[in-house]
Structure formats: structure tokens, C-alpha cells
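All protein chains but one are shown in place.
For subunit A:
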């Protein structure tokens, strides 16, 4: 079966939510919408304190070559536009706060339409203004991926339904519940890219999703492929290697090997943006973990404080140790449950206190990190260099190629915080280069 070198097999822990249909979270009273929820430049606020907005109204326009628009996720009044700490980075950035009027009045522009006459340029522009970004976690603006430069011809579109992070089931549920809409979104993207070879790839731990997508895609000519369940099967570079046997060059992008990868949830968002003219103001996210009473998959408005999701799921079941935006392998631990859901929030994971503290030992050179690294790095060696402060040496040993998938630290019997070290080294190196 299709796969790649390296990787690990963490416990899947998906049972709690994989059979639960997506529920709609009641409207929050107040939303906090950061204008930077995507890779690239933050969008620029086009509303001010006191502005009246409807659901789906543009509140931030894309600013720069790589950027995405931001929209109101509820109707009501803008309570403030100010610099608040970003939930993931902690850096202050412009955030639009909206008090909901509870009516959820849709913006006038929203509504079903026929987009069949759209040119590719119109479709791309629609996606740019709809604020559609990759929903798999990294939140890369979708329109940008769909407009590769001419010198990089694209021959394959991969639709990523792997959802290889343990605990998360949002993509899985969407594949089961909206397969036809998803395929429509895939058609739109393949049309814009002009590619014939389209593969929808799903890990073999979701046979029901494979079956559903296969029948939904039957008439489209898209191939649905099963991949061996292994983390990080859904990482872009590993996915391309597994499916096409092509290696994205170090420091390169999928388009360098003629490939574009889009998440299944993104395909759905693309379809909604075109067919319904509905910008990306909500997403489906998995709320799960051992310290939450009732794990669920929820359709949530962007900007909803996480604590409202948790309350809707019955509240905490145990003393909380860690609250994680995303999955357990790559998600970001946050320090409060007041942070808002972002476009890239594929899950909210609540771990109990026992699961959060690991005793670190000295490295015993077992080599498991090297075996686990899907990028062909030597994490143990990099760790030594970084701890000695030899950042240039770490750079020469390709620390910047680390995709922070967490396989090395997961496998490490000494529980060394390897990813922590690499993130530190990468940010220090980036800072040195900026100077």
C-alpha cells in the first residue's frame, strides 16, 4: 500500500467522535476574530468600533500577495477593533470583536448562484475574497495554491483526506456527511488548475469514508486511493511521496514537483464559496480528549471562544492539564480557554493533568528518532548541536527542513523535547537571517 519512509503509529483515539454527526454549536454572544488566521500577511480591517455587520460581511480585506480576507461570523455590532494576543503565537495583532445580535442575519450577497460561467480568474478572485484557506491546520490561502506560476506546470491535484492526527475526526465526518459537495469543490479546483489527474487520498482506518467518497466521485473521473494508516501520512510532502513517488525538494513547495495538495474540508469551503457565495466564517472542528465530558464534532463560527465549545460538550471531566488547538502531534497548547476558534482549528483537544508531564532523561542514542523522522533528519544530533548553542551547525544539518511533525519526540524513550528544540532553533535562525 502507498506510504513513505519513517513515521510513527500513535494510538488513534478516534473512537470517541468518529461516529458522531456534526452538531451545530449555538451562536456565541461575542466573537473574537483575529485578522491573521492564515499563512501570509494579516488582512486589513475595513470595519471600526460601532460598525454594524451581518453574517458573512467582509471585515478584513486581504493585504499583500499572500493573504486572505476575513469575515464576520455573526451578525451584530463591532464592539472593538484592537490588538489582542494571538491564540497561537501570543503576539498581539488586530482583532475584530463582534457582539452578536442573535439574529444571524446573512449578508445580502450570500445565496445560491450559478458559477458555471465563471472564468478561472473569477473563481480565484472569489476564493481570495471569500477568505478560503487550507483547513487542515496550516491555513495557507487557497487561491494562492491554485495560481501557480507558469514555469511550474501542475499535473496532479491531491485531495487530502488522511486526517492522520490522532483524536481528530472532523474531516472524516465531512467526507461521510457531505461527499457530493466535496466532490463539487474538487471539480472547481481541478478546473482552475487544469489537471486531469486528481486523487482523493484517505487513510485505511476510515473505510467508510473511502467507500462514500468512491461512490460520490464515481462519475467524476477522480481516483480515490487508500493510504496506509501512519502518522504523518497527511503531511504534504509525505503525501506526495506516498502517492506519486515524487520528493518535494528541500526548501521547495509541492508545485515544484507538479503537484497541489488541498484538504478535503478546504474542498468543501471552496464549493460553498462558489455555489453559495458563502465566505469562510465557520468550520467543523473536533472537540475531544480524555478531560472533556462529551466529545463531539461541532460546526463552529470562527472567533467563538473555545470555552463555549467545551461547555457545549458538557464541560471538563477531569482536572485539565493541557488545552490544545489542533491535534496531539502538531497542535499548539494554549494557556486559557478564552482563545477563539480560528480557520485552521481542526480540533480542540483537552488532556488531563496526568497526561501532560513527562520526565526528561539524557539521550541514550537508541536511534528511534532517526528511524521515525520522515524528513531524513538526525533529531538526536540536532538536539545536541542546539543545546550546545551551535545553531549554524544545526542549520547545516538541515534543521530548517524539520516539518515539526513530532514523530521524533513521540518515539523518544528519554522524552526529550526535540520539537521544542527545533522550533527554537528555527525561530532563532530566522531572526538571525532577518538581521
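By definition in this document, a contact is a pair of C-beta atoms (placed from the backbone, for glycine too) under 8 Å apart; a residue touches a chain by one contact, two chains touch by 3 or more; residues count from 1.
The working rule: contacts and distances are computed from a predicted model.
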Absent chain [UniProt protein name; select from "Ion-translocating oxidoreductase complex subunit D", "Pyruvate dehydrogenase (Lipoamide)", "Carbohydrate ABC transporter permease" or "Cytochrome c oxidase subunit 1"]: "Ion-translocating oxidoreductase complex subunit D"
Residue of A:112, A:151 or A:319 in touch with the missing chain, whole complex considered: A:319
Omitted-chain contact residue, chosen from A:276, A:332 or A:393: A:332
Options A:124, A:195 or A:378, residue touching the unrepresented chain: A:378
Touching residues (missing chain, whole complex) on subunit A: 5, 8, 10-11, 32, 79-80, 82, 84-85, 89-90, 92, 97, 166, 237, 241, 247-252, 256-257, 307, 310-311, 315-316, 319-324, 328-339, 349, 351, 353, 355-358, 360-368, 370-371, 373-378, 380-381, 386-387, 389, 397-398, 401, 404, 406, 409-415, 417, 419-421, 423-427
